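Let's turn to chain A:
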Amino acid sequence: MTALWFTLLIPFSSSVLLGLFGQHPAARRFNFQAAAAAFAASVWLAWTVLQNGPIGGSSDSAGSQFYIDSFNVYLIVLTAFVGASTALFSQPYMARELAAGHVTEKRLRLYHASYQGFLFTMQLALSTNNLGVLWVAMEGATLATVLLVSLYRTPQAIEAAWKYFIICGVGIALALFGTVLLYFAAAQVIPDPEQALLWSELARHSAELKPVVLAIAFVFLLVGYGTKVGLVPMHSWLPDAHSEGPTPMSAVLSGLLLNVALYALVRLKILTDGSLAAHPDAHDPHLAGYLMMGFGLLSFIVAGLFLHRQRDIKRLYSYSSIEHMGLMTFAFGLGGPLATFAALLHMTVHSLTKSAIFITVGHAAHIAGTQAMSNIRGLIRTQPAVGWGLLIGTVAISGFPPFGVFVSEFLLLTATIHSQPWFALPLLLGLGIAFAGLFRHLHPIVYGEQPEGQEGVAVNMWPVAVHLVLVLWLGLAIPGFLAHWFDQATILISGQGVL
Partner candidate 1 sequence: MKIWALALLQSTAFVLLAPLFAGWVKWVKCRLQNRRPPPLAQPYRDLWKLFGKEALLSHNASILFRIVPYIVAGATLLAAAVVPLLAVNLPTAAIADVIVLTGFFALARFFLALAGMDVGTAFGGMGSSREMTISALAEPAMLLAVFTLAMVAASTNLSTVIEQVLSDGLVLRPSLLFALLAMCLVAVAETGRIPVDNPATHLELTMIHEAMILEYSGRHLALIEWAAQLKLMIYGVLIANIFFPWGIATTPTPVALLVAVAAITAKLSILGVLLATGESVLAKMRLFRVPAFLLLALTLGFVGLLSHIILEIR
Partner candidate 2 sequence: MLAFLPLYQQAILSLAAMILFTSFVLLAQNGVLAIIHVFAWQGLLVAVTTAFVAFDSGAGHLYFSALMTITLKVIFIPWLLHRLVRRLGIDRETHSVERPARVLMSAAALVVFCYYVAQPIQQYSAALTRNTIAISMSVVMLGMLMLITRRKAVSQVIGFMSLENGLFFAAVSATHGMPMFVELGIAFDVLVAAVIFGVFFFHIRDSIDSLDVGQLNRLAERDE
């Protein structure tokens, strides 16, 4: 429990501190130090959970408000890790933005406070046991990041932020409606109203929940949280918000926010499945799964096609994020141990790879002085570290062996052929489309003719290197404890393990 408090309170208090003193020059370093400390606390938390089993969820104490099992603890560690490494990257990046006059000291204070505030809401959403608090935290994440998207105050940035605010606001409102319906169903089974929104309680009673209500609630929740996942057709905020905000923000939005929203969906799918499976005559027991498969596949294909017509490099990779979130949603929807295992692995590797790519893209945009892909050329000659980083990152995200993305996609394909063979075709097709879409743009960026006078910039490639090495490692050999960990989570979600 102590470790959990540390994980939550470090980002919270540093958000407050940075809100007060964020313009101080030391704030950039403090931002990283706080994120690193939170990461250490999360590792401690993970260690405790792995040793002693789930934390919280008991029905008597105040601890019932939190529930940490092997599913969310690994996401907590991942969130803290990506948060810390992006904070490390943000130090030189924001210094450069400040020097270039894109931001002022005052906005930097806002930036740092929001960054930590965002990390806090993410950890709160992951660790809470209360579905109402989960909603509050998800909405809080929007509120914390919306002013970051408009940080540069350009008309485009304002537009992106407005879209982000409105679309996510409406989406999340629908999720609240779903939550109300869920509470309605729970209130008839669980007498204590304070307990009726606790996930652990709901999971215990899921077979008694009314399937009709749950089915309707899940549709609302899927559309609601699906907006935050970036599922097509509710995705239109995502490329805008990612491309117009500061690059560290794009990295954490892509690497963390989408994951957490998907996490919320999976938790709710478990409840819905529990209820529908107990009453097979009311609805198709796989309703939730089918819905997620449909939305996932649609997002996967549409985003893959959109990759081809992008001109802005950050938009390109945000569409790639939509594509991968679609893939994960499909995998969770498919259900079964193998697909679930693949989805969990994919969540990890995508998050690591995508944040690494966004970090590299931020440097590349600094080198070229623009985000327009037609003007970013010959990176590998100007600054080999950035060029190679972008190349390897893109290779990894496209699912080439020996990177981790390949493993998870391969596992997913295997699972698909096993249970729904016809879906393997669009999956393979989509992977091909996405691959072509990424590489037709990447080739000139990395290898093209280098414009005259293009010079390298001070970069910090350590986060990129660490992320990509981790992804490579996961591709070559998943460490035993991690595989065991994923397997635990798989058992939680799909009922049986792979190992």
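Here is the rule we go by: contacts are C-beta pairs under 8 Å (C-beta built on N, C-alpha and C of every residue); 3 or more make two chains touch, one makes a residue touch a chain; residues count from 1.
Selection rule, in plain terms: all candidates are chains of the complex that A comes from, given by their letters.
Only a predicted model underlies this, so the values are computations on that prediction, with no experimental measurement involved.
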item: Selected partner (touches chain A in the complex), from 1 or 2; value: 2
item: Complex contact set, residues of chain A against candidate 2; value: 130, 132-133, 135-136, 139-140, 143, 146-147, 150, 153-156, 158-163, 165-166, 169-170, 173-174, 176-177, 180-181, 183-185, 187-188, 193-194, 196-197, 210, 212-213, 216, 239-240, 243-244, 306, 309
